[in-house]
Each structure stands twice: as structure tokens, then as C-alpha cells.
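Removed from the display is one protein chain of the complex; every other protein chain stays in position.
Per-chain residue numbering starts at 1, and chain names A and B are given in the order in which the chains are listed.
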Amino acid sequence: MLLIVAVTGTALAAVIATSLGLLPLVGQPRLSTTGFTSLSGDLRLAAEESLLTAVGATLLAAAMGMLIATIVLHTGRTGWLLVGVSAAVVTVPHLVGATATGLLLSDVGLAQRWLDVPVTAWPELVGGRWPWATVFELAWKESAFVAVLVVASVGRHYAQLREVAAVLGAGPRSQCRRVLLPLAAPALASSSLIVFVYALGTYEVARLLGRAFPEPLPVMAYRLFTDIDVASRPQAAATAVVATGLALLAAISTLPLVRRLGADR
Amino acid sequence: MRRTAHQPNHTAIPALVLFWLLVPLTPLLLWVVASRWSGTARLPQDFGLRGWQEALDAGMLTALVRSALLGLAVALIATPLGVLAGRALGWRLLRRPALPSIVLLAPVVLAPFAVAMGLDVVILRLRVPGEVAVVLVLSVFALPYTTFTMRATYLALDPALEEQARVLGASSRQARRRVTLPAATTGLVTATGLAFLVGWSDYAVTLLIGGGQIVTAPMLIGSSAAGSGNDSLTSTLALSASLPPLVALAVFTYAASRRRTAAHS
Partner (left out) sequence: MTAALKLLAITHRHPGAEHPTLTEVDLEVQDGQMVAVLGPSGSGKTTLLRVAAGLEPAESGDVLLDGTSVLGVPPERRDLTVMFQKPHLFPHLSVLDNVAFADRLRGRSRSQSRAAAQRYLDLVHLGDLARRRPRQLSGGQEQRVALARALAASRRVMLLDEPFSALDTGLRTSMHQLLAELRAALDPTIVIVTHDLDEAGLADRVAVLVEGRIEQFDTIQALYTKPSTLAVARLVGAFNELPGTVESGVHHSRLGAFAVPPTAHVAGRAILLARKERLALVPPETTAALTGRVVQVRQSGPHRDVVVELDRARGDDRTRVEVEARLGTTLRPGDRTGVLLPGSGELWIVPEPGVSATPPPPARVSDSAPRVHATVTDASVATRSTKG
């Protein structure tokens, strides 16, 4: 516990201090908000891009993850193959997923080759106007994560509860709506929150699959961080502060919901 | 028999989901055996292991070993701590369990790049070796996973098991070592695996804190994917970084299923 507090606390304090000019690499510390103000326009665009990616990825991952979990829980033994495949997908590093997605969706990617679409007509999925490829990669890997978590949390007793629901008059659709969904809700909500904050903070996926401008917050932060211009350090830290703030906001606003959903069990 | 009406759903949708989970990885499988695949051809013109030779030349093996060591180090730190924290939370040994739960959420919510950025300044000033810093930061990010896994494991374990061992003459340490831990094997392996994966697949933290000096497998993939345009090499690196965890997962799943069937018969 102390380790976590020490490391994250120090890091957070240092990032905020840097963003406010209190922790320069060289020179005198001086309190200023130039880190934020000097590129406020870019920051806003980057934040929008990050939020768009994260919302898209989270919604898609939650929907696909829930679909996978539903199939697993409703098909019995064969469904466990899907759990195995999902677990396998969870172990694949995001960087690998991003690489593969690039090779799949780029304008000379596998999808274009196999679907017989001319290169010129292929939509700009990688590095284009909309972060299609980034959303796809995040949703792909995180849907497996959501599925594994939901299956594990609903797990054992669902088969019996489903039978009870059936003999009380619930058809397949009502079983899903009135039993499976509420049972899965806590795991679905908490895993979606995790996916959302991960998607906000991921660097490598957006770096490989996103476009150069406007870039999402982590990519922008890294670019500024490694810039030779010393002045960009506070800007990088400011970007990190914005990203952290968004993630914290998301967590704080959804945690009560997650808690309320899970409190009754 | 009563499900006959839904028969198409029962094969089509699972197949579709399997497709969703597996398709993103197919380009890798083709590229690793392609030595020439230009234009928009559907399949490589020449098959061969050129990618593997280049990967070896690029130092793939050393990078894999370095990644494995990083993963091991993270697992060695995060798993025991996770066991302690998970036991306290799962068996409700704490008077105020809400606080550690919130502290544990911090690494989940905070973006790795932001934490790494903040610590970079501190690490430079304190002259902490990069490797140590990377292991430390990643262990913090792994802790929520190990703790929550072990919490769930201990929740499912009856503390009376340990008491039973005590009244049979085991000391409290013996009881923990010989009874509780073996009963928690599955959770323990899962926690270790997750912690290992955090170290094994990390990119952002290694890049930011290591400053490009610590060359792990993801670093190789990242630089190859971003810069080289050598898809065959990138795919080979990506695949070889995915295989070891997959093999470990398969072995563990097989062993677990063996043990389950043995217990049933």
C-alpha cells in the first residue's frame, strides 16, 4: 500500500509541479501556468481526440465483451473454447495488437488485399480523420478482457438462476434482460471503467495507429517530453495532468454507480 | 431439443465472435512466413523465414530474455504483496477496507505515461538506476491486478480451512504454507501471470524511464513498427513476443483441467 502511495503520489506531485514550472530540468523554479496556456488549443483538440477514442473503444469493447460472455454462459461446454481464446487475447500485448491491426487495416493491409477493394477506394482506417484502427484495436483486446471478467463474476450460479427464471416464466430474452444483465452489471461497469481509463492513457496504440495531428494526449505528451526544447517539458507535464484529470473525473463519476451495482451482492 | 428454433443463432453468432477474436492476429501469421509480399497480392509471393533471420540479427533473443526478466522481477514483487493485501481484503481482516481499495485504484486510473513522466525527474535527481525504477513503477501497476485476483481467491476460500489445520497441529505459518496457499494455487498462478504480463508487455514506462536504453521485446517491436516499414520483421518480433505467454497459458489451462478431471473421477 505504502509503495503505491509513494510511487503514484510522488509521480503525481512531480507531474503537477513540472507542469506549473516548479520542477524544471535546468534553471530556477518559477510558478507559471504557461505549460497549460501556451498550447491550450492543441490540448483541447488532443483531449477531444482522446475522449473520442476512449468512448468509442469502451462502448465497442463492452458490447462485444458482453456478447462473448452471453454466448459463453448460454452455450455451456463449447462456450469454454471462447473463454480460452479470450484469455489468450488478454495475454497478447497491446503493442502486438496494434502492429497486427496496422497490418490488417492499413491501405495495403490484409483486409484490403482480401476484400478486393482498390487501394484508392480503401477508407483511411489507419492514421485517418477518425481513429478507426485505434478504437478497433482497443475494443478487440479489451472486449476479451471484459468477457473474461464478466464470465468469471457471473459464472457458476448463472445456469441455475436461468432455470429458475425459466420456470417462473422468463423466455430467453427476459432471461438475458432480467437475470444476466443485472448479474453482469457490476463486472461490466467496473471493467468498462478500466477500459476507458486505459484507452485514455495508452500511448503505443495511438502512436502506431493514430494520425499525427491532432494527436491524443499521451502521444502529444511523449512528443513534447522528448522535445529538445526545454520549454516543452512543462507542456508535456501539463498534457499528462489533463489526461490524469480526465481519467480521475471518469473514475470518480462512475465509481458510485459501480459500487451501487455491486453493493448488494 | 427445445432450442431448435434458435439453431442458426447458435452456430452463426459464436462463429462470428470467434472471427472477431482471431482475425486481428491473422496478418501476423502470414507475414512471419513471408519473405516477399509486395503490391496488393492476396498471399505472399515468396515464403521464407527472412523475418526470423532479421529478428535474430536485431537482437530478438536478448530482448526477449530482458522482457522475461522484467516480467519475473515485477511478478516477484507484486505477487507476494498482492497475496498479503488480497488476504487482508478477502478475509476482511482490516477495519477500514475502503481506503486500501481506493488506493489500489490509483494505478488503474493513472496513465502509465503520466506516472513515468513525473517520476523521470525524481529518478534523475535521486540517481536511481533506470532498471530499478522501471521494475518499481511496473510493480505498482501490477499490484491492483494481483491484489484483486487474490482478494477474489481468498473470498472463495474458507478461513476455517486454516483453523482446521491449526487444530490438527500446524503452526500458523505451516497452516498458511501447506493448506491455504495450495488451495489458492489457481488464483496465485493467475496473479503471477498477470504481474508477469505487466512487465513483459510494457512499452510506455520502459520507453519513458529507460529512455530507450533498456531494450525489451516491445521496444524492438515499437521501433520496427514505427520506423522500418519491414512488416515481415515487425510481425516476427510481435509474434515471438506473444507466443511465450500463450504457451504458458495453454500449459496452465491444460494442467488445471487435468487436475479437475482427476478430482472428479
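Note that in this section a residue touches a chain if its C-beta (ideal position, glycine included) is under 8 Å from a C-beta of that chain, and two chains touch if they have at least 3 such contacts.
Everything quoted here is computed from the prediction, not taken from an experiment.
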{"item": "Full-complex contact with the absent chain, from A:Val164, A:Ala231 or A:Ile252", "value": "A:Val164"}
{"item": "Option touching the unshown chain, where A:Val179, A:Leu217 or A:Ala236 are the choices", "value": "A:Val179"}
{"item": "Contact set of chain A toward the excluded chain (per top definition)", "value": "157, 160-161, 163-171, 174, 178-179, 182-183, 185, 264-265"}
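Keep in mind that, in the parts below, only the chains that are shown with their structure count from here on.
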{"item": "Chain A partner contacts - residues on chain B that touch it in the complex", "value": "6, 10, 13-14, 17-18, 20-28, 30-31, 40-42, 81, 85, 100, 103-122, 124, 136-137, 139-140, 143, 152, 193, 197, 200-201, 203-204, 207-208, 218, 221-222, 225-226, 231, 234-235, 238-239, 241-242, 245-246, 249, 253"}
{"item": "List of chain A residues in touch with chain B within their complex", "value": "1, 3-5, 7-8, 10-16, 18, 23, 25, 64, 67-68, 71, 75, 78-79, 81-82, 84-89, 91-104, 108-110, 112-114, 119, 136-137, 140, 143-144, 152, 172, 194, 197, 200-204, 207-208, 218, 221-222, 225, 236-237, 240-241, 243-244, 247-248, 250-251, 255"}
